[in-house]
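One protein chain omitted, others in place.
Moving on, here comes chain A:
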Amino acid sequence: MSAPGAAAGGRSGTAADWGGFEDNMQGGGSAVIDMENMDDTSGSSFEDMGEMHQRMKEEEEEEAAEGEAGAAEEEDGEFLGMKGLRGQLGRQVADQMWQVGKRQASRAFSLYANIDILRPYFDVEPVQVRTRLLESMIPVKMINFPQKIAGELYGPLMLVFTLVAILLHGMKTSDTIIREGTLMGTAIGTCFGYWLGVSSFIYFLAYLCNAQITMVQMLSLLGYGLFGHCITLFVTYNIHFHSLFYIFWLGVGGLSTLRMVAVLVSRTVGHTQRLILCGTLAALHMLFLLYLHFAYHKVVEGILDTLEGPNMPPFQRVARDIPVVSNAVLNTTAKAIALTL
């Protein structure tokens, strides 16, 4: 029975604290204003949260109020004032959060619903697309003046979808088996992941290196750069000669890479920045083509004897030649960069 007594003592102690605080509060007339603001009934869930919080506080304070039996009537009023202040603080924060959340949600929804935002990027003529596709294979050695990049997304998007289709074809003919996923998902994920991921990465690098390029221009540049990949992969998935692939890889893939590098160089100032930016882009672009070819290439030789064993795991996507070739890649890319600079 001693514990309740101690608790009661504690409660009276807190009550004394409250009382001290109330004395401070009595100077200002804020309590009255808070009482007025208590009953605004705008229905938001965040406010309900605030009220719940407030109710919990109230319960705590009621316990405290029980301790002091002989509290005067006016003190209750002061208590309400206190609670009003706290509740309003919480409510203001909650209200602000609610407003910000609502604004963001409505903006996202209008983005989703309003397809017109994207329409300017699809404003092209067939002739323009054709010339841009051809231009993506022609590196222009004009470094002193910033080259023009069209901020357009139709061509890149279609090229990425074409690449997806070609990749599906390659996966099918190479009997690639992907666990925990479908071929379709892997192809789409690879192509879109490369396009969006590398574009964002290079854009970030360009920002660091102070290159004059926007995100849409970057997407367009890299997307049209995939044209070389499409040609190379389409040919080499059907005609299986390693030498042919390397010729295509260096010729077609190299040309499209050089074109992108030339454009980026013309828009960057400073040798170090140019080297970082273009080296990264060239290496990523060429290695991606190499990966796509060897990961989903039809493996004709060397697989038959390994499949003899009874408990062989199914052939996974193994890039066989990459370690050997990657040195050559680096050398060639380095040469290419050296040539362009």
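Just so we're on the same page, a contact is a pair of C-beta atoms (placed from the backbone, for glycine too) under 8 Å apart; a residue touches a chain by one contact, two chains touch by 3 or more; residues count from 1.
Heads up, the rule we're going with is that contacts and distances are computed from a predicted model.
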| item | value |
| --- | --- |
| Per UniProt, the name of the complex member that is left out, chosen from "Superoxide dismutase mitochondrial", "Protein YIPF", "RNA polymerase Rpb4/RPC9 core domain-containing protein" or "Eukaryotic translation initiation factor 3 subunit L" | "Protein YIPF" |
| Touch criterion as defined above, residue of A:Gln96, A:Thr131, A:Thr182 or A:Gln212 at the omitted chain | A:Thr182 |
| Touching residues (missing chain, whole complex) on chain A | 115, 118-119, 121-122, 124-126, 129, 154, 157-158, 161-162, 165, 168-169, 172, 175, 177, 182-184, 314 |
